[in-house]
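What you see is the complex with one protein chain gone and the rest in place.
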Amino acid sequence: MSTRSLITDEEASPEVLAVFEDIRKTRGSDFINNFWRALAHDPRQLKAIWGELKLVMGPGTIDPITKEMIYIAVSVANGCSYCIHSHTAAAKAKGMSEAQHSELVSIIGMAGKTNHLVTALQVPVDDAFKV
Amino acid sequence: MSTRSLITDEEASPEVLAVFEDIRKTRGSDFINNFWRALAHDPRQLKAIWGELKLVMGPGTIDPITKEMIYIAVSVANGCSYCIHSHTAAAKAKGMSEAQHSELVSIIGMAGKTNHLVTALQVPVDDAFKV
Amino acid sequence: MSTRSLITDEEASPEVLAVFEDIRKTRGSDFINNFWRALAHDPRQLKAIWGELKLVMGPGTIDPITKEMIYIAVSVANGCSYCIHSHTAAAKAKGMSEAQHSELVSIIGMAGKTNHLVTALQVPVDDAFKV
Amino acid sequence: MSTRSLITDEEASPEVLAVFEDIRKTRGSDFINNFWRALAHDPRQLKAIWGELKLVMGPGTIDPITKEMIYIAVSVANGCSYCIHSHTAAAKAKGMSEAQHSELVSIIGMAGKTNHLVTALQVPVDDAFKV
Amino acid sequence: MSTRSLITDEEASPEVLAVFEDIRKTRGSDFINNFWRALAHDPRQLKAIWGELKLVMGPGTIDPITKEMIYIAVSVANGCSYCIHSHTAAAKAKGMSEAQHSELVSIIGMAGKTNHLVTALQVPVDDAFKV
Partner (left out) sequence: MSTRSLITDEEASPEVLAVFEDIRKTRGSDFINNFWRALAHDPRQLKAIWGELKLVMGPGTIDPITKEMIYIAVSVANGCSYCIHSHTAAAKAKGMSEAQHSELVSIIGMAGKTNHLVTALQVPVDDAFKV
């Protein structure tokens, strides 16, 4: 359950509907997931975050599947269940294979482990890594 | 400073030296970073973790630069300074460009932000994301 | 589901009931939320934590709504779902407006983002910030 | 040490200098802290984040000192040392008293404790908290 | 709900069944918990993680109940609900008393609190703690 209600299309203001329209057009799907419906209480924030996400996850020097895998990695380490579900679904929709998913999960687990080992031992940064 | 000393080559047991030798050969470099020197107090653990890392970060369905970027993403969210330094250095050594690094940092920042927004609002997982 | 049962009024010892009584009186409400019922297995701990919370969240140099917003901020970053729900409810009960809630969520999201950017880039602390 | 260099005024492009100029004017100080110098490798990101921060931390329904305290709270829970230093300095510059700082730290510590207790006991959210 | 399906005994490959068999034999119970069923999509990973867990949690210089309590402590700080449930159940099965559980929870809460206080105040490490 959310700490505030999810805005339906019927309840949405024209500004919110305009953003929903752009999400639908950009994604080629009628589906608006709950994240946007929760943000829609604050139309300015909804618009800003959608604009930022479209830019950051749009065309660039890193391919779309990799972008989703990076997003999943951060979300797992931060323990954001919703984000893991939504970006795993997005990665699969963009073509992430079962084998890649397994490998992604292995890397995340390995990083989780060595992060903890390094922190437990308080390993000092090597001079060689300094910029 | 570490919570235990860093094992030098001179102090290393034959088992430890064998792992160091494999690290050097695999990486084509004489350099052994502090993480391995801190682990070397426990030769069995050193060997197991090196073996696991070699496997997880070795050839698979995800390319080497992407693997390092995923590693960085987890390490940032976990706040592991050493890991961020070592894997950023590794990613650059494997060919991550400045533009890719900037884009990686943007994605990590964006994920950090939406993870916090979703958690603050306690957005429920959409049925559409269920496996 | 909890890792231990929730103590009902019927199951509560006299020591526990005395704390429940003080919670009810302090809050002007008959409702005892699950946190206290889970702690009630250990009456001494229940009493100590309630006493500490009453002191920390009571009158001081920071106003009651701000205190709840700080509590929410920590709970979001720590991913404590229960705490987010209970302190958002408390903040609203104390008068936090919808606009303030939106603004609080924006600040938490912004902080989440810059925390990740700073950590990814390992920005060194400026001398000017040193005490 | 940073994972990339800090851009000095001499190295800055005209776009970067324009942002630096706005930071100086907005804050009424010549000082540009390291966060902006690290971001300056990517002028578009620098401009976007500065613009977002100015908006989020600018006038609204929450007062400036409270905004900084919320920022500190998130940064502590995320373990971002740089952010804690910079926002504690900002809060003091905006008038946070020593007594308020002490009280802020107490609330953060209390929240850290109850977040851990609730998570350890996996306390279920009360129906009364549901929106 | 999981981001991938849980493998039943009927769906399991011979390699997966061999690991399940070893889990059953080692634990003296027919029950295979969901973690292993989720990992079973990748038999090599399943086998490796089970082998590692058996080794790490097996006989050594730290007693079995303490090992489970350490596991719980990490899982609470990382906010892993599943892990808290499974290792609390394991600790109880191995003999952790109610009083020990209460005391464990108190220590975790205390550590959560002082971790936040130390981080908020950015306390520098004493020379006396340096190895």
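As written, the chains take the letters A, B, C, D and E, and residue 1 is the first residue of each chain.
As a convention for this text, a contact is a pair of C-beta atoms (placed from the backbone, for glycine too) under 8 Å apart; a residue touches a chain by one contact, two chains touch by 3 or more.
The model shown is predicted, which means the values in this text are computed figures rather than measured ones.
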For the chain not depicted, the shown chains it touches: A, B, C, D, E
On chain C, residues whose C-beta touches the chain left out of the figure: 1-5, 48, 52, 125, 130-131
Contacts of chain B with the absent chain, listed as residue ranges: 1, 3-4, 41-42, 45, 49, 74, 78-80
Chain A, residues in touch with the chain not shown (by the definition above): 72, 76-77, 79, 81, 84-85, 104-105, 108-117, 119-122
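Simple rule for what comes next: only the chains that are shown with their structure count from here on.
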Inter-chain centre distance, chain B versus chain D - centres from mean C-alpha coordinates, in Å: 27
Length of the line joining the C-alpha centres of chain B and chain C, rounded to whole Å: 34
Interface hub residues of chain B, defined as touching at least two other chains: 1-4, 52, 76-77, 79, 81, 84-85, 88, 104-106, 108-117, 119-122, 125, 130
